[in-house]
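A single protein chain has been removed from this complex, and every other one stays in its place.
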Amino acid sequence: MDILIEILIYGSIHSITLALMALGFALVYGTSRVPNFAHGALYIICGFIAWSFLKKWGVNYYLSIVLSIMVIGLIGALIYQFILIRVRGMAISEIIASYAIGLAILEGLRWGGFKGMTYTLPTFIQGTIFIAGVPVDLHRIVVLICGAALVGFLWVFTHFTRIGLALRGMAQDERAALMLGIDSDRMAVVAMAFGSMLAGLAAALLLPLGNIVVETGYNVLILAIAVCIVGGLGSWMGAVLAALLIGFAQILTEVYLGTHFKSVIALLAIIVTLILRPSGLFGRQKELEERV
Amino acid sequence: MNANSEQRRRERLDRGIKVRSDGIYSLMSYRELCYLVLPRAVLITGMLILPLVVPTYWQKVVSYVCIYALLTLSFDFLAHFVGLVSLGGAFFVGTGGYFAAILNTVLGLPPLLSIPIATILGAFICTLLLLPCLPLRGVYFAIVTLMYPLLFTRVIEALNILGGTDGMVGVTNFTNHYFIIIMLLAFLFGIRRLVNQDLGLVLRAVKDNDQAVRASGMSITYYKTIAVFIGSVMGCLAGAYLAHVFEWAGLSSFALDFSILPIAATVIGGAGTLVGPVLGAFILVPLNEWLRDFGTLRIVIYALILLAFIVFRSEGIMVYGMRKYHQFEKWVKV
Partner (left out) sequence: MSTAPLLQINQVTKTFGGVFALNEVSLDLHEGEILGIIGPNGSGKTTLVNCITGFLELTAGEVLFRGKVISGKAAHKIADMGITRTFQIMRPYYSLPAYKNLVIPLFAPRARRTGGWRGGGKLGDRNTVSIDILEELGFERESFVPYKMASNLPTGYLKRLELARCLALNPEIIICDEVFSGLSMSEIASMVPLIERLQMEGITLIMIEHRLRELFRVANRIMVLNFGEKLMEGTAEEVMADEKVKEAYFGSEEVEEVMEHA
């Protein structure tokens, strides 16, 4: 019984974590069809920016988080405006360019000496509470609440605001959106900025739980992609549902098979999805486009 | 611009010999024969005398260059002739390397047996693992190839199999420059021939217009599988040979270098020309050795070079060179 509750609690927290990591990727791919392989790099760089604000310049913790998220949004917008926009529509170049950006950032950070145990962010709230006899860090509760709130906010944002609706319009049919007076290039920049900010937000919420290390960037990218493929590339509600699925699957394997298999599950999920339903479990019907 | 300065424009004309030697070979003199044969002869003899002229310190680099050139060739073939962008050359290298190491250390096979067997077995496994994403269009192939090397590293680390983090040591040394150079040349000219034959034409058609290929009664997945097998044979050969050069196969066989450098070399050398990417490898790999002291900074450097070439859409060295070789340029008044 205890283990069941534990699975339930940690499964939910882990699912929300995955959703946080994946939402930015899903948003960018959904609107501009650019697979942002620099997603993990943006995640990590946000952590370092927040750390620099906090430890180097002594800014207030919460302020430094807000600042770093804004900076990362700006970085994302600049990357799109000056680099990715030039290769828009050329699939091979898009993939290679974003991959190169991600690598340059991550390996640059590694070279710059950002490794080891010294780079940590403090948790928001210290302490532990017991839910039905299971100990949970308060910070994880914050993550859970913030993540759920974010998903709700995104839903409202994409359904009721002008920018959100424009983004959805672009995701569905770019040409039609162009005819309705939506500037697709500008919206793609906005989407990229939003996606980067989501990556940054995820970093701000999740990094206090561990050290800031460069490898996390690659992990985040893998998990984000796994979640997005299982949920259907480009559909962000699908990504949330897929995060639940993979999150619980990972926790279950961790409990019953051991930690080693945790990352295997993510890749297995991708492969199985690609074989059975390439458009993703919750993706829209895209027979003609995706499957050759 | 000054209004009364005369306007000029650059005009490019093909040399007549290019037309005559393009597909229909109708050479008229030894001069034309030389025109055709010279670039190929320079390439082949250049590669063959390379191990004889380089200083001892750079001897090993000759092998590295060829290993990377094979990977580059594999990337260029898959990306620009079949339309499959592989972000994980390391996947092929790692698979080939580990297979060679297993065959050599556990089964005790000599290098001349372990390399070919590892190549074929590795290519077979790679193709099998990549099979699920072959019926799909889009970014799936790139994603999956990116993930496999990262995942394998983690699995080997976690399960502590195949030597764990230490890797598999005690692989017999086999550093024979001519072996790998001849392999490289064979694959280079083999692939060049392949892409111009009917099978290669079908592969290019798969990239161009898969629906029409399907409507012609050909299975896309089947042809993509063939292409991936050919690509992974090259990658695994490089990996297997590398294991014998290093006398070791370990987690760094899945290192990023093997993924990013071939892509950078392809873009610099001229995408879709096959020879260009090999030349790109000949430029970048020595640079890589030279930058070795800078650690991971060199990956940053390739990434930035790559980015610059991709974004500003440079045609690459080879395309530029071919144009200069095959065309006159002159300024004409408008």
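The chains carry the letters A and B, assigned in the order they are written, with residues numbered from 1 in each.
FYI, contacts are C-beta pairs under 8 Å (C-beta built on N, C-alpha and C of every residue); 3 or more make two chains touch, one makes a residue touch a chain.
It should be emphasised that the depicted structure is a prediction, and the values quoted were computed from it without experimental measurement.
Student: Among B:45, B:59 or B:209, exactly one should touch the missing chain; which is it?
Tutor: B:209
Student: Which residue among B:47, B:87 or B:220 touches the omitted chain?
Tutor: B:220
Student: Residue-wise, where is subunit B in contact with the chain that is not depicted?
Tutor: So the residues of subunit B touching the unseen chain are 198-199, 201-202, 204-205, 208-209, 211-220.
Operating definition for what follows: only the chains that are shown with their structure count from here on.
Student: Between subunit A and subunit B, what is the separation of their C-alpha centroids in Å?
Tutor: Chain centres of subunit A and subunit B, defined by C-alpha means, are spaced 33 Å apart.
Student: Residues of subunit A touching subunit B in their complex?
Tutor: 35, 37, 83, 86-87, 91-93, 95-97, 99-101, 103-104, 107-108, 110-111, 218, 222, 225, 229, 233, 259-261, 263-264, 267, 270-271, 274-275, 278, 289-292
Student: Help me check something: in the complex, which residues belonging to subunit B touch subunit A?
Tutor: Within the complex, subunit B touches subunit A at residues 79-80, 83, 85, 87, 132-133, 135-140, 142-144, 146-148, 150-151, 154-155, 158-159, 210-211, 214, 220-221, 256, 260, 263, 267, 294-297, 299-300, 302-304, 306-307, 310-313.
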